[in-house]
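Note that one protein chain of the assembly has been removed; the remaining protein chains are unaltered in position.
Right, chain A next:
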Amino acid sequence: MARLTTTILMATALVATAACSKKRPEVLPPAPGDTAPPPAQTGPVDPNGGIAPGSAADFKRSAQSDTVHFGTDMYDIDATARAILDSQVDWLQRYPNVTITIEGHCDERGTREYNLALGDRRANAAKNYLAARGIAPSRISVISYGKERPVALGSDEASWAENRRAVTVVVNGA
């Protein structure tokens, strides 16, 4: 989706600036999607909806999720996480040149340095699972953010559960 939006935005911008290349238009261009020019004007329709096969966007669309979650102070891969990682394996096997980084994260209820180590455990648990399913370990790097980069900001069970996670990020798309 990201690439498609960019294409439309650029097309819109081109139309808007064509009449007056230097001055800022007095009326802002319409929001993308409202009166976007027909795709035919920007070239043939991309059968993938603008998402390049093997790209990060393709990964996010194809895998069940890029994120697996963990119990409090745990780093085991449960059934839900296995299904998600299996879907990541399917995609990674289609694009053998893709490399990934797995980010390990923790909730805020651990001390800073311990959480750096725990995040490393979680990222490695996900890495080991992918490797056991046939993804070459050399394609997978890990990084721990400890409790430095939460996605949920509350101090409650639901937020903590969201933050205890390992996120697969495509580094070099196919």
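The rule is simple: contacts are C-beta pairs under 8 Å (C-beta built on N, C-alpha and C of every residue); 3 or more make two chains touch, one makes a residue touch a chain; residues count from 1.
One rule holds for everything that comes next: contacts and distances are computed from a predicted model.
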Per UniProt record, missing subunit out of "FAD binding domain-containing protein", "Cytochrome B oxidoreductase", "ABC transporter permease" or "Tol-Pal system protein TolB" is "Tol-Pal system protein TolB"
In the whole complex, of A:Gln88, A:Ser144 or A:Thr168, the residue touching the missing chain would be A:Ser144
Logged for chain A, residues touching the omitted partner chain are 73, 75, 108-114, 116-118, 120-121, 123-125, 128, 143-145, 148-151, 153-155
